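Only one protein chain is missing from this complex, and each of the others stays in its spot.
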Amino acid sequence: MSGLIALFLVIGIAFNCLGAIALYRFPDVYTRLHGATKATTFGSIFTSLGVIAYGFTKWAYTGEARFCVLAIHAIVALIALLLTNPTGAHAIAKAAHRSGVMPKRAVVDRLAEREGKW
Amino acid sequence: MMDMSGWFMATGVLLVIFGFLAIGRTALGPTVPDRVVGLDTLNTYIVAAMIVFGAAYDSVIYVDIAIVYALLSFIATLFIARYLERGL
Amino acid sequence: MGRALKWVSFIFFSLILIWGLVNIHPFGEPLQTDMDEYFINNAQKEAAANNVVTSIVFDYRGFDTLGEATVLFTAVIGVTAVFRGVMKK
Amino acid sequence: MRMSKIVRTITALLFWAVLVFGFYIVIHGHLTPGGGFQGGAVIASSTALFLIAFSKDEFLRKYKDVFLSVAESGGLLLFISIAFLGIGATFFYNFMANSGGIFGSPTPIGINDGDLNTAGTLPPMNIAVGLEVFGGLSLILLFMFLGAYLKPFSKESEVHEE
Amino acid sequence: MTLLYTGQGFWDPIAWLFGTAFASILVYWIWSKGRGDYKKGTEQVKPFLCGNPEPGKSEIHVRASNIYWGFVEALKGYYEPLIGMHTGELSDYVGWFIGGLALLTFVILVV
Amino acid sequence: MEHLPILVVAVPLFVAFAIPLIDKVGGGRYAKEGVTVGSLLFSLIGMILLLKRVAALGPQVYVFGAALPTLTLPTGMKVPIRIMFEVDGMSAFMALSGSIAALAAAIYSIAYLKDETGKDRFYVLFLLLVVGMLGMELTGDIFNFFVFLEISSIASAALVAFRYYKAESIEAAIKYMVVGSLSALFVLIAVGFLYGKYDALNFAAIAKRMEFSWADKIALALLVVSLALKCGAVPLHMWLPDAYAEAPASVTALLVSVSQASLYGLFRVCFSLFGVKMSTLTVGWIVIIFGVLSMFIGVTMALVQKEIKRLMAFHAISQTGYMLLGVGVGLAVLGNPFDLKSYGLMAMKGGIFHIINHAMYKGLLFLTAGAVFYRAGTRDLNKLGGLAHNMPWTTVYFIIGAAAIAGLPPFNGFASKLMIYESVYKFNPILSIMAMIVSVLTLASFVKIFQSAFLGPQLPEYKDIKEAPMSMLVGMGILAFVVVFFGLFPELIVRTIVDPAAKALVDQASYISKVMGGM
Amino acid sequence: MMEYWAHFFTLIVLVVGAYLAVFLRSLIASVIALSAMSLALSLEFYLLHAPDVAIAEAGIGAGLTTAIFIFALRGIRRD
Amino acid sequence: MGSYIATMILSYLFYLFLTMGSGNIGLWSSSELLVGIPVAVIAGLAGGRIFGEYIPSSLLNPYRWCLFIYYLFVPFFTAMAKANIDVAMRVITGKINPGIVKIKTGLKKDMALTFLANSITLTPGTLSVDVDEEENDLYVHWIDVKDVTPEPRDVCGDFPEWARRIVE
Partner (left out) sequence: MPFVVVGVMLALGLYAILFSKNLIKIAIGLSIVESAVNLFLITLGYVKGAVAPIYTMAPAGKKMVLPTPQALTLTAIVIGLATTAMLLSLIVMAYKHYGTLDIRELRRLRG
């Protein structure tokens, strides 16, 4: 079991690391948001899964209620993260576009066409 | 039996280091939305780190903070986004 | 007040403060802990609360909390007093 | 003006959850981290969420400022009244702890799982403070939001008496 | 009741009041010994300024900024830096605070 | 009876919380004014009773949340763990002076604010300001002191900005707010230093454990400078004229007392918290230098002012200098029992007597300035003139106040100043002579106000203004009565309230032993 | 030892946030940096085992302070 | 009315979920169960209206929940994994060809649209930027534009289909 948890953690770390690198590698806001949102959410899912698995396993082994609570609360936090993260990304992307930050190297921008900015 | 706290701790530390990288984007970001992206990424990292540290410290109740945090940082992001899109 | 004087006093004061803060006691090893040990040992018995911090906030130092709530109340009344023109429609 | 549809839907989905979580923090103040202030801040954040995702008219339809003001004053009055009730011994005396009634059962010494029905006056005080903080912070948000749209004062009023 | 010892001396307002009242009576007595042929409602009440017309009421009222003009003018070397100190700038207010803190912390730490 | 210390504070607080509800429910036309004045009257009477109790039984402690109000130490512990009010002669004295000023100002504001909107908020903030002031003066816990300092600071900033439609009020409030919160934060840092070293928050407990090492020195410096800023000592006084001049007059009259609460905090820190363990001569001289600078610069700046309230505000700085001087001399000789006995105590008595005198007559003067502003519509001395024709009562009150502040016999200012002159002369003659010069300059500048606002021919634009309304006259009348009474019976006042206050300040040992048991 | 590094990097984030909040030109960027600082401060409270304070800081410092700063910025916008 | 009751029940369930493991009536203690009721009522009253406004009642069907959970764990998760590997490749190679395209979703309900938008934000190469409030069309930032006027299927696979099946 601990191997599985360790695997979860390692995967989570890898993807989180990817998100951090993506922030530096990409040229403009939208592409950075791609990297940041996807990679960090995915990575956080895995790290949280590690914690959840840890909690449930310990609960199964020791029978102490607190490990169950740990897993439950981690699930709640994970759900909150899953709901808020893409929405936040959407809000930022929309705000960026409205505030006049245009995507770099874009081949097409339908939104700007609609707003007459292209 | 299984003592994973070292693993969790290491994961948390790495997450905080990524958070440091994310705030670098806040520092560099040529435009304001870039900085907000940095902030948002930092939020995610810190929430993940809080969950992981809760397991590392073996303290159940600490995970509550991560929930509060996930919800409220979202609100802060929304505020900044609404300000930027000139809707406020 | 000249800019140079401001700079000198700022740097001087910051250095004194940092020196004082660094030397206060080693990180993580408080010098005296008798009051806090009383709280940790007796809060469950006297206030019947598991959370020692809450039992301090609302029981042992409850009056501070009243003052704190009053500060918030003051700020709210102050903000509404300063912006009292906005509701007059 | 409102934010985009997606944000509004997520707000509708999260609103009650934030509220319940705030209540959870308030009520479990004596067991888990949290308490009146933190929970009140979380509940006030839910109003902030509403205010930011929807327009201020919708907000004012939902929360009258009279309601918020009453919540604030009422919470504080409740708080100070609970403190006054202890004046048989002293102000702020925890007269309900270990008395056996509501919130009156004793806590086992040492590490335990926590029981909601303990801690005497602390849970009522938490609730009172939570109410106050919710009302107060919401009022601050509302008034600063409305105040931001104030027209600048005319030049005549700026003339200094010379 | 009223006799206040102030280190060396003492101070008694009631006695002082009696003394003042006595002095006033004395002054009034001396004043009442003067000539009594002053008549109201005649030319006598009007001021006589070498035959010039009497200035208007608002002209003889001395404005506040003129009072002590000479005093301020004489102490110009003192007043100019002093008024210059009160810039009304917020960062200067804080600057004096920090300056005072720095100086006093140093003094208290050293002495 | 033993619950008096808390009732004095908690009843106005309760009323303050209830006023928004009373306003929402409706109530009578003067409901909020009525409950405000009623609670302040309650608190004044309570203060007098408390003073009598302190005089009879020595310092009173009130422990919050303990089984008994006097149970300072839990069983088997050497430190107090709960917050407590500790009322000795000095605290009771300060709180009495504050509550008289608050009552007069509250009565005054009934008519003064007739045309303003948002009166319910005004009375709430007013009561909160009073609560903050009383709390600062009665508390025996250093963190609680900080909390009340913050209450009074935020409430007074909000009250300064109460006339939000005037740009200057907002500006003054911002300046006060920034400077005040910064200094409060430094007080908090000092609390942190003391807590980290001694693990106690009670004044007496810290004083008992005091070692006066470097951390304590830093804490002392932070506390002294921050509180000196809050009470407006030169060169940290700049916020004070702005705030005093722009606040509504009744608030200004109270702000004088609130600043004195910070002054009280300064004295409490120097005498009771550090006491003889610190180098009293150094700190005493620091306080004296603050005092002399305040006296001199305050009065010289006042001479050139053109606005009536700003001029009086600079006088407030200058008079604060007297108190600092008097008590500072006492502090400087604290370690020397012979000097203390021969002149130090007398200087302290003078300084402390001056506190209550100043609260009364400066409150009165600000109220008269407010009355002038209320009727004439301007505070500019260049425009005013000849008001004595229309406002005889205000003029009389102004004369009483001006004579008292200038130290003319037989008013109360003279008595306290005489005590300061004579005892300070023994300590250092130059200081005494400077104090006298300042007194002369004070008289000069009040002659200026009197001449340009009240004397002179009736100006055409002020032809048909009336006397101030009734409640304003009553408010001013209370303070004028107190000024005259204190002037006529100085010995009574000194013997009954000032002497215990000075003794309480000096007597650190009994302050500590009341909380910590025998020493 | 691990804990030391956790503290270390959190504090670095804290200081960087404070530095940016002070030195960035644009006010909205300063507010963003202040928010980031508040977040890092909350994590530091968490690491110092003060969960009560961490919740308060997360709720009040990060959420509501940002909100009122944003309102203030809206109030001072020149249009 | 129905939305208020639904919100209350959801609040109660959420509260119970949070306080799981507190006692011995099942997993809960009696006081928790009791206190949950007023909490749920208040939260329901406060949040019921907007909840009913934005969340369609069709979501009350438990079959849809099962579908949702299946969706979450199988198609969504695989798409997400793919997305991340895709991002990883792009981070390493730096090869991008971005643009903002418009896709017609044809969805009616706000909830479905939100569902779709959040899904495509988390899945390969796409990020929802804006939404047309009347037409329910999405403007999507596509990191690898293959076609300037794409079909929804090209951009986001069969997610619109899933959204329709689950929500509408």
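Things worth noting here:
When the chains are written out, they are named A, B, C, D, E, F, G and H in that same order, and each has its own residue count from 1.
Heads up, the rule we're going with is that a contact is a pair of C-beta atoms (placed from the backbone, for glycine too) under 8 Å apart; a residue touches a chain by one contact, two chains touch by 3 or more.
Everything numeric here is computed off the predicted structure, so don't read it as measured data.
Checked against the hidden chain, the listed residues F:Ala31, F:Ile189, F:Ile289 or F:Ala444 yield one contact partner: F:Ile189. Touch with the chain omitted from the figure is made, among F:Ile170, F:Val276 or F:Ile289, by F:Ile170. Mapped onto subunit E, contacts with the missing chain fall at residues 83, 86-91, 94-95, 98. Of the residues in subunit D, those that touch the hidden partner chain are 31-33, 35, 37, 107, 110-114, 133, 137, 140, 143-144, 147-148, 150-153, 157-158, 160. Even with one chain removed from view, subunit C keeps its contact list with that chain: residues 6, 10, 13-14, 17-18, 21-22, 24, 27-30, 33, 35-36, 39-40, 43-44, 50-53, 56-57, 61, 64-65, 67-69, 71-72, 74-75, 78-79, 82-83.
Basically, only the chains that are shown with their structure count from here on.
Ranking B-D and A-H by contacting C-beta pairs places A-H first.
Computed centre separation for the pair subunit C/subunit H is 41 angstrom, with centres defined by C-alpha atoms. Distance between subunit B and subunit H, defined via averaged C-alpha coordinates, is recorded as 21 Å. Per-chain CA centroids place subunit B at a distance of 11 Å from subunit G. For subunit B, residues touching at least two other chains, in rising order: 32, 36, 38, 43, 50, 61-62, 64-65, 67-68, 71-75, 78-84, 87-88.
Touching two or more other chains at once are residues 3-4, 6-7, 10, 13-14, 17, 21, 25, 32-35, 37-38, 42, 45, 48, 52, 72, 76, 80, 83, 91-92, 94, 113-114, 137, 140, 144, 147-150 of subunit D.
Contacts from subunit D toward subunit B in the complex involve residues 1-3, 7, 14, 17-18, 21, 25, 32-34, 38, 42, 45, 48-49, 52-53, 148.
Residues 4-6, 8-13, 15-17, 19-21, 23-24, 27-28, 50, 54, 62, 113-117 of subunit D are the ones that touch subunit H when the two sit in their complex. Subunit H makes touch with subunit D in their complex at residues 7, 10-11, 14-15, 18-19, 21-23, 29, 31-32, 35, 39-40, 42-44, 46-51, 53-55, 110-111, 113-114, 117-118, 128, 130-131, 133.
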